[in-house]
Structures are given as structure tokens and as C-alpha cells.
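There's a structure below that I have some questions on.
Just one protein chain is left out here, and the rest sit where they should.
And now, chain A:
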Amino acid sequence: MSRRRLKSLLLPLLFPLLLLATSAQASDLKLAELMGLLAQTRSARATFVEQKFIAVLDKPVESSGELAFTAPDVLEKRTLQPKQEAITLRGNEITLERGKRSMIVSLQDYPDAAVFVESIRATLAGDQKALESVWRVEADGTLARWTLRLTPINANAYVSRIRMQGTRNDVKQIEIEQKDGDRSVMTITRLPQP
């Protein structure tokens, strides 16, 4: 992997998309087993509700919309409320659509974010080695109710902690905490395959 530079901001948001691809059937949570299963999902759709807890604001900022994943590398997050917006990760390219404007940026130009995405890719690909080169990974619980905790090995990373919770083949919640203490919590409801 030659993409070593990272930036952060768009990626906390993409992260849940990648997790959406997970569909684990774990009874006894062995990381390797979970990863192998995660890599198998071909496509998935879900709705989400996201809350951003920002220190300067007295109450969280809430948004909701749809998520979609198509293997191998297309992820889409479409925010419907309170303001429409779409962000799509396709290969290394991120497309952001807001109102009439659309912006295409490359992952390589957002180095913080790139590590993020690469790590998650590694997760999806079941590449535990690559994942563990950037994150300390802890798995907890059972297949029926599992928790995955990621902590960056690099102390300067923009994100200080990621916590995912799932039930069987559903990722239910993704919580991303930033270094400054602000965090976002995304609650995901899987939609049936069409």
C-alpha cells in the first residue's frame, strides 16, 4: 500500500458505510472468524440515524438517511434529514454532493481519512494483519451480541476510538470518538435485500 498520508474529516463518516458490509454469524467471537465472514457480503442497504455530540453545542446535531454498500468498493451515505447530501466512496474517489454542487476528491488527499479507509478495507478483506498494523483491535461478546473496539496505534491520530456493536449479521451501531472528545453515534437499521 503506497497511500500513507492521511487526513480525517470525511472518513469518520464513511466508516459506518464500510461496517455496513459486515454480516457476521459469530457465536464465539474470534476476530479471524468474524473478519472472514465480513468479507463475504456482496451488497447491503440500511437506514441510519446519526447524532453528533459537539462540545460547543448544548444538544446533539441529529441527521438521518440511507446507507448502501456494493462489493467490492462502492459505499454510499445519503443524508435525507435535515438537509440533503450524498457522499460516495468509489475506489479511491470520494464524491460529495450538496445542493447543486458536487465535489470529487481523492482519498490520497485526505491522508488521515485514507488510513481509516484502508484499515476498514482491510477489515472487509479479512486482512487482519493490515488492520492490526494501524489499530489495536479488541473483540468482545458473542455472535448474538458483539462489540468491536478499535484504538489507533498512532497516538496522533485524529480519531481516538471507534466502537461498533452488532447482532448476528447486523451492524447496529457505530460510535466514533474524536481526540477532542466530540463524538458521533450512528444507529443502523438493516433493510431487507430487495
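Worth pointing out:
In this text, contacts are C-beta pairs under 8 Å (C-beta built on N, C-alpha and C of every residue); 3 or more make two chains touch, one makes a residue touch a chain; residues count from 1.
Convention: contacts and distances are computed from a predicted model.
Only one chain is not pictured, and the protein name UniProt records for it, out of "HEAT repeat domain-containing protein", "MMPL family transporter", "succinate dehydrogenase" or "Oligopeptide transport system ATP-binding protein", is "MMPL family transporter".
Considering the full assembly, A:Ile54 is the residue among A:Leu37, A:Ile54 or A:Ala139 that touches the omitted chain.
From the options A:Glu33, A:Glu85, A:Glu132 or A:Asp170, the residue with contact to the unseen chain in the full assembly is A:Glu85. Here the missing chain is touched by one residue of A:Asp73, A:Glu132 or A:Asp182, and it is A:Asp182. Shown as candidates are A:Leu96, A:Ala139 or A:Val185; the residue that touches the absent chain is A:Leu96.
Touching the omitted chain from chain A are residues 2, 5, 8-10, 12-13, 52, 54, 56-59, 61-63, 77, 79, 81-83, 85, 87, 92, 96, 98, 101-106, 108-109, 178, 182, 184.
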